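Heads up: the structure comes next, in structure tokens.
Just one protein chain is left out here, and the rest sit where they should.
Entry: subunit A
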């Protein structure tokens, strides 16, 4: 720097500061902060004035009050005398119920179609592509309305129920399935299943440790899967192997007994599954195709057994491509389940909607259901970050 420039800068310290990157950045941020703060203050102020004007209570006190509306289906004890808080819990549980079932079914259907898409058979590929193009290009809500109309209008009344498989009834009041009759044994079997799964992971840990220490291979996968099946099965056999089923039976105008899926639940589940499966199929297809052929050939030429090639070489690479977008689809399915409000399935949004109509406390209700969805999303993205870190290619 020459003497002249230094003099100029010294003569004009304000300009120097303005051209400083850090100072500029601070000034910008103060401006943005000020803008956001003023905007927020303005909105909050307006809201408070409006609420006062319209005589609407604020705060979350309403959660304790009696809800006074019925909910058609609930996983926990609920009556119109229960509180709003409990009604919202029912909503959350219903959302989770349809989402989890939907995720499982959509994954199964999507995986099959995805495998069909890479089949050598042209007709099968064509069928898969047609399925995807059809259901992907029609709005989900329209599909839901469509299925709901079909179920409620075109399905017969319980008296003339469709009976595709023994014990299964399709009617305009929903789907009826036989379930195992209530028996304490089933609880024991469930506990045994959880124990079996825990046993599987312990076995896997032990087997991998031994592999690293001694190089000896222990077939933990087949043995472990055996444990998962055998433990509950043994529990069931030992406790007398009850096979009694609780089958739905026509009594009067409707069925009783068995498991009843309401038309709303059935429609929502069907719509979500069919729609999300189109996306999952594409993900599975791209995952399978992402692993180069050379990987398979190289592994085989190393003398690995086909099952080992699949497990050690192909799957880990395919899953790295599949899992992130798959989680995204699971998240989408959960969010899409909020369309339940349109066909009357009592999910979180639907119950929040009723709550805000009755209490007028829109702000609180919106805050509650938005934060529940947000926390589900955040939990899943935290899991995703953890998973990505674990699965990321270690580059040297």
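Going forward, contacts are C-beta pairs under 8 Å (C-beta built on N, C-alpha and C of every residue); 3 or more make two chains touch, one makes a residue touch a chain; residues count from 1.
By our rule, contacts and distances are computed from a predicted model.
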Which of "YeeE/YedE family protein", "Amino acid ABC transporter permease", "Cysteine desulfurase" or "Chitooligosaccharide deacetylase" matches, in UniProt, the chain that is not displayed:
"Amino acid ABC transporter permease"
Of A:262, A:286, A:338 or A:358, the one touching the omitted chain in the full complex
A:338
Which of A:90, A:140 or A:161 contacts the chain that the document leaves out
A:140
Which of A:160, A:187, A:251 or A:377 sits in contact with the chain that's absent?
A:377
Missing-chain contacts on subunit A, rising order, are 25, 28-29, 32-33, 36, 43, 46-47, 49-51, 53, 119-124, 126-127, 133-134, 136-142, 145-146, 149-150, 153, 335-336, 338-339, 341-342, 349, 353, 356, 362-363, 366, 369-370, 373-374, 376-378
